[in-house]
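Other chains of the complex are left out, but the ones given are in their true place.
In this document, chain identifiers A and B correspond to the written order of the chains, with residue numbering beginning at 1 in each.
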Amino acid sequence: MSKVTQSTIQVGELATGQALTIPLYDIKGTDSAAPSVYIQANVHGAEVQGNAVIYQLMNLLEGYDVLGDIRFAPLANPLGINQKSGEFTLGRFDPITGVNWNREYFDHNIDLATWYAEHQHLADDVLFQAYRATLIESCQARLKQPFGITTGHRLAVSLQSMAHKADIVLDLHTGPKSCKHLYCPEYDIDAARFFSIPYTLVIPNSFGGAMDEAAFCPWWQLSDFAAKQGRVFAVPVSAFTLELASQERIDLADALIDAKGILAYLSHRGVIREKVEPADMARFGCYLRDYKKFHAPKAGLIEYCAAVGQALDAGQPLVNILRMDLYGTDDAHQVISLPMDCVPILHFASASVHQGTELYKVMTNVFRL
Amino acid sequence: MSKVTQSTIQVGELATGQALTIPLYDIKGTDSAAPSVYIQANVHGAEVQGNAVIYQLMNLLEGYDVLGDIRFAPLANPLGINQKSGEFTLGRFDPITGVNWNREYFDHNIDLATWYAEHQHLADDVLFQAYRATLIESCQARLKQPFGITTGHRLAVSLQSMAHKADIVLDLHTGPKSCKHLYCPEYDIDAARFFSIPYTLVIPNSFGGAMDEAAFCPWWQLSDFAAKQGRVFAVPVSAFTLELASQERIDLADALIDAKGILAYLSHRGVIREKVEPADMARFGCYLRDYKKFHAPKAGLIEYCAAVGQALDAGQPLVNILRMDLYGTDDAHQVISLPMDCVPILHFASASVHQGTELYKVMTNVFRL
C-alpha cells in the first residue's frame, strides 16, 4: 500500500570530481503523530547485509499501512564500499587517515544548562522540537566550517543530520565473523525483545563517535538534565546498532528474517498500523562491561574452534594456535581456552595473526532478557 | 620411525634489516633410489591451510618408513603472510609491485639443442642428474645477478632452487572461497587418483610463472626434445598444485584428510615403504581450456547462490545481483545463470563487486577420472 520514492544525497566528492552520493528511499507516513524512522546500512564498507535487509523491508512495507515517515539510506558510505584491497573491501576506516567510519559522528557538546534555561517553559513536544532543531542546525553549521572538515566527518555529519530528524534510528552493521547481536542503550532495553536478534549488548550513555550514540546521547542527556530539574520524561529518541551476522555476505533469505524483526519493532512502536509479532526465540543480554575482547597471546595460525552464538563452557577450546616454526616443540600446537563461561559473539576474519590481534569478543555474565 | 630435522633458509631482508626466513623440515630417506620430495605451503599469504596439512603429514610420517628424502617448507612467503590490509591478509601479490607471488618463478629458457647435443651420450639417470644440476646452477646464477633481482623473484628462485632437487614437487595453495582441486600436467594424469581431491584441472606444458610449471616444464621440454631425437623416456619430475579449499581458514581435521591423500600418492610413488590406499571417492577432470572465468557483467552486491564443488545445471542461479541504487526497477534484483552445465570450483571472496570482478571459476565438459 505504501509507496517508496527515491532521491539522492551528496556526501562528498572524489579526486576525479565525481560526486559521492547515497540513494535515499522515503515512505511518507499517513499519520503525522506516528514516530518517524531513519534506517541506514553499510557505513562500514564490507558490512553489506544491511542493504539486503533494507531491500526486503521495503518490499514488505509495500503491503502495510505505514503511519510514520520512514527514510532508508542503503549503501551509506560509497567511498568505503568501493575501496578494495586485494579480494576484500577495506571499508572499516578511512584509508587515508585510518579513522573508523563509525567514529566520525559529531559530539554537539550542547551547553544544556543554558539551552534548558531558555527552553524549559515549553511543553514537552515543543521542547523536543526545539531540541531537534538545535541538533540539526548544529550539524549544518558543522558542514560549513570555514577551514573545512574531513572527508569522513562530512559523510558522518551528513548522515547524522538526517538521523536527527527521526524518532527511531537503526544503523545496520555486521561483525567480521559474527552472530547477530544488538547494541541497545540501557533505557531502551525493552526494545530488544522485538528484533530477530538473540544477543543484546546493553550500553551506557557515553559518546564514542558511533551513529547510535550520536542519535540517542543528546536526548538521554536532555532527559537526565531535565530530571535533575524535576521534570521527568522518557528519552524521546530510540537508536540501535544491529549487527546482522558476518561481513562480506549477502543472504536474501536471512535478510527477510531480520526485516521481519525490524517490522515487529516498528509495529510495536506504531510506525505501521498492522500488528506484527516478534519471532518466538530466546534472547539474551550482557552489559558492555562484561563484553570481553580476547587478544592473541602469541602470533600464529588460528583455528577458530568456538562457534559464534553458542555458549562455551570455561576451559573449552576457543582457538588452536599452530606455529609451524616450532614444530617438534610443545608450542607447535596450543589450545587456548577461557577461564569463565561465555558466549563467543564474533571472531577475527583472518586465520593468521600477529600477537595482539583481537581474536574473539565474548559475552560473559549473560542473562535472559 | 622417521625423524624430522629443522633448519631455516633466508630469502630476503626487510627494510628494518630483519631477515626473511622460512623454516625447513627434512626427513632423510633410507633408500637413495627412492624419489625425493619437496612440499611447500603458503606462498600466497592468505592461503594458510597447506601449513596445517604439512603439520599433519609430518606427524603421520613419524609412524612410517620413509625411503625418499622429503623437505617441507611451510610459511614459504614470510613477507606475504605478514602483510595485512584491514582484517585480511593481502598476500596474493607483492604490495609494492603488484606481481603475483606465484608468477615470479624463473624461466630458464635453456637452449635444449645445445644442451642435449653436449649431454646426449649420457645414460638416462646421469643425463637427468646433469640436467638437474644445470637447473640448480641457473637458479644460483640468477640470485647473483650484478644489478640484483626483485624481492619476489629472489623468494621464488630461492624456493625453486630447493624444488629442483626433488623428483616430486607439491605446492599447497587454496582458492578464495573454493572446493578442493588439483592442477595436474597432462602427462601425469594418473597421479590425480591418489590425492583426496575431487576435481582436477589438466594443464598443458606451458610456463606461466607458477611453481608447478617451473618444476615440470623444463623436464617436459627435455622429454619432448629427446623424443624428437628418437629417445623416449617418461617425464622424470612430477609437480602439482593442490588447492585445499578456501583461504583464511585453518581446519586441522580436514588437513588430516589431505595429509592422508598426499601419503597415498607418496606410497604409490615408493617414497614410503608402507602401502597407503587412496580415499575411495569420485574424482573428476576438466581440461584447462574448459575452465571458465565468469566476470561480473555489472556491479553490485552479490549473493553467491551456487555451492562450490557441486554440479550446477544450465540455467540454474549462479549469483543474485542486488542493486540498491535501482530499487523499484527491474534491475534491482537480477538472477544470473550460465547457459551450460558446469561445476563451480571457486568464487570471489567479497560480496560487493565492481563490474568485471571475477565472480566464479567453473569447470565445463567435466569427465570422470
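Quick note on the criterion: a residue touches a chain if its C-beta (ideal position, glycine included) is under 8 Å from a C-beta of that chain, and two chains touch if they have at least 3 such contacts.
What you see is a predicted model, and the numbers here were worked out from it, not measured in a lab.
What's in place is 2 chains of the same protein, and the file's complete complex has 4 copies in all.
The rule is simple: only the chains that are shown with their structure count from here on.
Rounded to a whole number, the gap between the C-alpha centres of chain A and chain B is 41 angstrom. Within the complex, the chain A residues that touch chain B are 4, 6, 23, 25, 45-46, 48, 51-52, 54-55, 58, 74-75, 81-82, 84-92, 176, 248-252, 301-303, 320, 322, 324-325, 327-328, 332-333, 348-352, 354.
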